[in-house]
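Dropping the structure in here first, questions after.
As you look at this complex, bear in mind that one protein chain is not there, while each of the others sits in place.
The block that comes next holds chain A.
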Amino acid sequence: MWKGLSVITASPSPIVVVLSGSMEPAFQRGDLLFLWNNPAPDHVGSVVVYEVKDKPIPIVHRIVRKFGTGPDTKLLTKGDNNNADDTELFAKGQDYLGPDDIIGGVVGYIPFVGYVTILLSEYPWLKTAMLGLMGLLVILQRE
């Protein structure tokens, strides 16, 4: 199903969880976003998820400048809650994003549901605890 969704939306990860507060108050940490990349909405003002070379974490920000069209499009983004645009976040020497850097544009929104994944990645012992709990229950339920 994940693969199918990936194909339809043409995005490598069609559902993402917001990890930072840089788009507040629109998105909080833990909110779930549905992406579309077929083609990605790239008009100025739309919110896109992009990836920067050598940085593992995708970023959700709003497009504030757009120059040109097609594969040569140059995009500049900014987080609603940030004072400065994203030039600092880009790779060294990179001034703009290209269409290939975009993983998808945000089309749908569900609040808070993704918070579990943040908890699990920030407190690794939770994973162990949950596994243990499940194991315990399996044992207990075998009358």
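Miscellaneous remarks
Note that a residue touches a chain if its C-beta (ideal position, glycine included) is under 8 Å from a C-beta of that chain, and two chains touch if they have at least 3 such contacts; residues count from 1.
Rule of thumb we're sticking to: contacts and distances are computed from a predicted model.
Comparing "General vesicular transport factor p115", "UBC core domain-containing protein", "Proteasome subunit beta" or "Signal peptidase subunit 3" against the UniProt entry of the hidden chain yields the protein name "Signal peptidase subunit 3".
Although one chain is not drawn, the whole complex shows that of A:Val7, A:Val44 or A:Ala91 it is A:Val44 that touches it. Where chain A meets the missing chain, the touching residues are 24-26, 28, 43-47, 62, 64-69, 74, 80-81, 85, 87, 95-96, 106-111, 137, 141.
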